[in-house]
Structures are given as C-alpha cells and as structure tokens.
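Structure incoming, see below.
One chain of protein is taken out of this complex; the other chains stay put.
Read from first to last, the chains carry the letters A, B, C, D and E; within each, the first residue is number 1.
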Amino acid sequence: MIKRAIALLLLLAVGALFASLLAGYVPDSELNQTARYYAERTAGDIGAANIVTAIVVTYRGLDTLGEVTVLFITAAIVGLVLAQGQPALPHTPRQLRPPVGELLTTGSRMLTPLILLLGVYVFVNGHLTPGGGFQGGAIIASGMLLLLLADPLKHFSHQLISVLESLSGLLFVGIGVLGVLFASGFLDNRLLPIGNLGELFSAGVIPVIYSLIGLKVGAEFSSMLANLSEIDKTDKTEET
Amino acid sequence: MMSMSPLITGITVLLCVTMLGAAVVAIRAKAMPIAILAAGLVSLVASILFLVLASPDVAMTEAAIGSGLTTFLFFFVLARIRAAGHDDAEMDADSPDGGKNDGVRT
Amino acid sequence: MISLAQMAMATGFILILIGFYGALTQRNLLRMIVAFSIADAGVNIVIVAIGHMRGRTAPIIDAAVPVADAVARVIDPVPQALVLTAIVIGVGVTALMLAYALKLHERKRTLDIARFTELKW
Amino acid sequence: MTWTRDLSMLFATLFGFWVLLNGSLAADVLLVGLITALIITLLFRNSLAVVSELRMTPRALMTTLGYVFFFARELVKSNLNLARIVLSPALPLNPGIVKVRTRLKSRMGRLLLANSITLTPGTLTVDIDGEWLYIHWVTVDSADIEVATAAIVSGFEEYLEVMYG
Amino acid sequence: MMASLLSVIGGVLLVAGAAFLLLGGLGLVRMPDVFNRIQAGTKATTLGTLLSLAGIACLQPAWTLKLALIGLFILFTNPLSSQVLARAAHRAGADKSPLTAVDLLAKDQLADDPKGDRA
Partner (left out) sequence: MAEFFVSESLIYLAAILIGLAFLLALFRFLKGPSTADRVVAFDVLTIIGITAIALLALLEGRGIYLDVALVYALLSFLGVIVIARYLERGL
C-alpha cells in the first residue's frame, strides 16, 4: 500500500510539472529557423516532395543509419535471448491445436502477395507519399506474419532473411560512401540526378535508400516475429 | 477547403476521450488479452489523432508499427506463456480469480 | 480558445501519467510492458503536438501545396521525423522487454515481479 | 500448362494492383511495377490470385458481370434486412447454426462463396469442412440441409459454378 | 452545374454510408450474442464504408482510383476476418444467446470427438 502512495506522490509531482509546461506553452505562428530552411530548400536541393522523408533520409541520414543499427541489434538480441539457456518451453502438441481452416489458408494465399506489393509501394514512394522504409518494412513483416499464421508448418528461411538483411544494410552504407566519393558528402542523395519533383524517379538516391531500409526493416521485424512466435528452430527439429 | 474547424475540434475531442478511456481499460482490465487490445486501440486512435495534427507520416508509422506489430508481438508472447500451461498471464498477479468470468474461456 | 495542439498535448501528458501509474503499480510483467507502451504513445503525441500549427497542413508538397507556398502552409517537419524514429525504436524496445519477460517466465514460471528477488537489496 | 497460366494470372493481378495503387502510367512507375511484380510472382509461385482459377470463356466473363450486380443487390438487401431487425424494438431474432453443402470444387470459388454468404441477408459463414458449410443464420427458417442450401447457397452457386467450376 | 450536382450526390452517398455505419454500431450494441454482433458489424460496416468512399469519390473525382482500391480491399478482407473470428469464437465456446434454435456445428464436433474437448 505504501508503494502505491509513493507512486501517486511521484505522479502528482510529474503531473504538476506537465501542467506547468502545458500552461506555459505558446504555439508558434511561424516556422522556426530550422524548419523554415527545410521547407524552403527541400524541393530545390533534395527534390523530395515529402519533407519528412528528406529529413529522415538525407539531412539527418546518419541518425537513420544509427536507428537501423539499433533495430538490427535489437533483433539480434531478441534472437540470442530466446535461443540461449534451457530448452524451449513444452509446446502444445500440434495435434491438439485447431487446424487453420480452409478459408484462412485460401485467403492468405490470395492476400499475401498483395500485402507485400503494398509494402513495396509504400517504401518505393517514400519521397512522394506519407510512406517510407519503416512503414513499408512493417507492412512486409505483417505479410510474412499472415503467411506464418495461415501455414504454421511453413518455416521462415532464416538464412534468406539474414542474407537479405545484411545485403541491404551493406548497400545502404555503400551508397552513403559513394556519396562521399561522387557527391558532396556521406549519404548525399545527389548521387543520381534529382529529377522533377513528384515523379517516381526523382530525389536522387532517396527511393533506393528507402527501399533498402524497407527491406532491412522488414527482414528484421520478420525475424523478430518468427523468434517470438512459437515456430522457432527447436520446434522445427521436433517436427521434421 | 471549407470552414470546418468546429468539426475538426469535435473529432479531436472524441479521439482524446476515446484514448483516455482505452488507456484506463488497458491498465485496469482483468484479462490480459483485453488489456493488450485496449493498448492497441490507444495506438490506433493515436494514429488518427496524428492525422488530425497534420502528420501523415507519423500516422502511418504508428498504424503499421505501433498498433500492428506491437499488438502481434504481445499476442505471440501471451500465447507462448499460455502454452507453458501457466495461466498467470490471464489473471492479475494479486487477484487469484481475476479473468475467470470472461465469457470466452481462453 | 484551446487549440488542437494544446488538447492533444494535454491528452498526451495524461496518457504518460496513466502509463507511469500502471508501470509503477502493476506486478505482472506483461502489464508493465503494456503500460510502458501506453506512455510511449503519450510521449509521441506530445512531441507531434509541439510541431503543430493552427491552420497549416502536412509537410508534403503536391498539387494541394505547391512549392512556392510551402513555407507559409506547412507545419514543422522536424518533430515528425523525430517521432518516426521514436516509434520504430519503441517497438524494438518493446520486443526486447517481451523477450526478457518470456525468458524470465521460463525460469520462474511466473510473471509476478515480486517473485524476482535475486537482485533485491 | 496450367502453372504458366497461374503464374501469368498472378503476375497480371499484381501488376494491375500496382498500377491502381500508383494511379499513373508513367514509364518509371511501370518499370518498377514490372520488376516488383515479377519478383513477388517468382517468390510466391503457389499463391492464388482472384482470377487464377477463373475460367476465361466469354460466358464466364458475362456471368462475372451478372454476379457483381447480383452481389451488390444482395448486399443492399441484407443491410435493409439488418436495419429492420436492429431498429425494431422487439429484436425479432431466431438465430442458429445450420449446415449446407456446396458443389463448388475450386478453392477460390469457395472463398468467394463464403464471403458472399457472409455479406448477404442474415447469414455468416462460421466454418467450412470439405463440401459442408456451417452458416450462422439470424432467422432460421428451417434446419433441414436441403431447404437451407436452397435458401442460402444456390443463388450464388449458380454464378460461381459457371465462373470457377 | 455538373460539378455541383455531383457534389450533392456525393454528400447524399456519404450520409447514407454514415447512416449504415451507425446502424452497424447500433446492431453491435443491441444484438444479444457474439455471432449476431459479428453479423451486424460486418455487413453494415462493409456497405457503409463502400458508400462513404463512393460519396467521397463523387466529391473529389481525382481520388477515385485509390478509393476504389480501399473499397476492394475492404470487400475482400472484412468478411474473411469476420469468418475467422466467428470460427474462433465458436471453438473457444463463446456464450450463445438463449434464443439460439439449432447449432449443427457443435453437434457435429461432438460427434467427431466424443470427449468434446476440441476448444
């Protein structure tokens, strides 16, 4: 009980802090200097219609590289934590599990390619629409999840996933380095011509980089899902 | 396009109230799946709120990642813990019969 | 007159508080993680709300917002880029917490935080 | 020969979906779509597309058109029916799960049949087991298999049998 | 003149769609058990969303393609998810309304395995 009282007291203090922040908040009516720079210069310098994408991929591209790395480490740690130590939990035997059902099997076989295509659309058009590599990667992982749900005996090819992941990561860094050599800096997007605003092949290498990020993030999320679901390696060896 | 600001304000109020209600359900629900579902609802409504706040990028990310993937991960883990034959996940740690009168016998 | 941003910000703050309350008072590990993810959503809402400006639209240039008007019509894109990162990292952190919770449950057959006493002082 | 047809159908569906998504016929969009659709087709060789098992005869295509109109009419009818039930204070329900059988063999046809049944008046497919469909019916007229089949399935089956076989 | 007529038609379609969505919500609240709720939910929301999207397409003709795509997607996924959910609810032994007249599925499952512990 005393723990609860302390928690409430702490919350009261934090709440007071928040209330003072809220009371003192004056909304801007003009863009601040940084935002103004981005809003003015993105279309001309970067050629991307989506300013957020320009910031994520080019202006602050190094941060995104760090983010992708963090995500990679997270996926690796999830895999490591779950793989080490005692043998896995005693699973519900497969025979006792209800079968998937014809409707879901047929439906997923019909929808999975479309979902993957939607994911590709989202990350390829990252510089024109609200999409981007992270969203598209999540959608691709969701498509893989549907595959996994509809056919629990289907194994993810862990090898293919990790090859895809490393390859796209390498290419991402490689494009960054090429930017140093042939354009004006690391991850500079003017490696390719920036084209006309609003076309698919515009904004230099942004679509390429975002596609690579999309593939990498999709692979990472898929491996996370596969690791956290019951269908993991130990289970497979029992099956086969 | 038109003078729609009262409408937008109304939508925002509705979304905010929904989020707060769902958050309280997520904290207080007896059964674990309901708590996770309510947390998913918070993310889902948050993504509409992001759209109202003119940030479609964030809205899409929150919808695909915050609401989608996070919920799926939670349910996978819950299923694994349930498969271990331990119904701890289903009930509150400090109320022994919490989650039992749940209609669906999960 | 309260603006949209202020309303959203207040909601975000309250969500953070609800999440913290849950994380501090729950004893079930999974519930604590759920509470964390709610607080996460609250933080994201607050940051996005800071960037919002009344009567402006999304920072994407298309037929509705030509290049010439961009400075006068779009909102601050920087908080959005930050939140984009935060959400992705958030799910990574959640997955990590879930993996540890799963492993802890495997060891002790319980999710009750009070039973994990090895590091208690 | 059937697998080349399946693959090309899948490819065509994916490519059409891509063009619809982008809403443009520019050369670069088509190029990227071609490559993506090709890769996904090769990765998911045994997937199905909506049209993969559709018969490509003129009669089947005409039937498809008729099916779309029939379906739209049934959808509106089902909603009006639902409105009648929900808005009446007494809530006139007589729910139950009945069993019907279908003659359709193709998987896609059965999926479409189940979906159509779900969206039409008062019925919801609960489970499917071989040729037997279990239908939740809001107002059960008769639990007899033949009567229920005539009432629920046959309308769509006529169309779908010509389309998919 | 043409455009204004189209916009009025669009508005009417939008209101009709919203009314069907409301009907779905009402059905969700009033219906007595899970299966009836799924019925009300899936039918009314599918038609309601389709009509609303059609209305918006009339108001903004340039968006027709994308709206049609959303509509198609919903038309395929919505009944499918309802069916999967109905099956799951039945297997998990959801409470059925006392009005329920017959349940041939439960009968057949009992015949399949006499212990009846499929759920």
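One rule holds in what follows: a contact is a pair of C-beta atoms (placed from the backbone, for glycine too) under 8 Å apart; a residue touches a chain by one contact, two chains touch by 3 or more.
These figures come from a predicted structure and were not determined experimentally.
Residues of chain B in contact with the chain left out of this view: 1-2, 4, 7-8, 10-11, 14, 18, 21-22, 25, 31, 33-34, 37-38, 40-41, 44-45, 47-48, 51-52, 54, 56, 59-60, 63-64, 67-68, 71-72, 75-76, 78-79, 82, 102-104, 106. Hidden from this view is one chain, which touches chain C at 57-58, 60, 62-64. Residues of chain E in contact with the chain left out of this view: 4-5, 7-8, 10-12, 14-15, 17-19, 21-22, 24-26, 28-29, 34, 37-38, 41-42, 45-46, 48-49, 52-53, 55-56, 59-60, 62-63, 66-67, 69-70, 73-74, 77-78, 80-82, 84-85, 87-89, 91-92, 94-95, 119.
To be clear about the criterion, only the chains that are shown with their structure count from here on.
Under the contact definition, chain A and chain D share the contacting chains E. The fewest steps needed to get from chain B to chain D, moving only between touching chains, is 2. Across B-C and A-E, it is B-C that has more C-beta pairs touching. If each chain is reduced to the centroid of its CA atoms, chain A and chain C end up 16 Å from each other. Counting only residues that touch two or more partner chains, chain A has 50, 52, 89, 101, 103, 107, 110, 130, 132, 134, 221, 224, 228.
Taken residue by residue, chain D touches two or more other chains at 17, 21, 50, 111, 114, 125, 127, whereas all remaining positions touch fewer. Listed in rising order, the residues of chain B touching chain C in the complex are 8-9, 12-13, 16, 19-20, 23-24, 26-27, 32, 35-36, 39, 42-43, 46, 49-50, 52-58, 61-62, 65-66, 69-70, 73-74, 77-78, 80-81, 84, 86, 88-89, 92-94. Residues 10, 13-14, 17-18, 21-22, 26, 28-29, 32, 36-37, 40-41, 44, 46-50, 107-108, 110-111, 114, 125, 127-128 of chain D touch chain A in their complex. Of all the residues in chain A, the ones that touch chain D in their complex are 101-103, 106-107, 109-110, 112-114, 116-118, 120-121, 124-125, 199-201.
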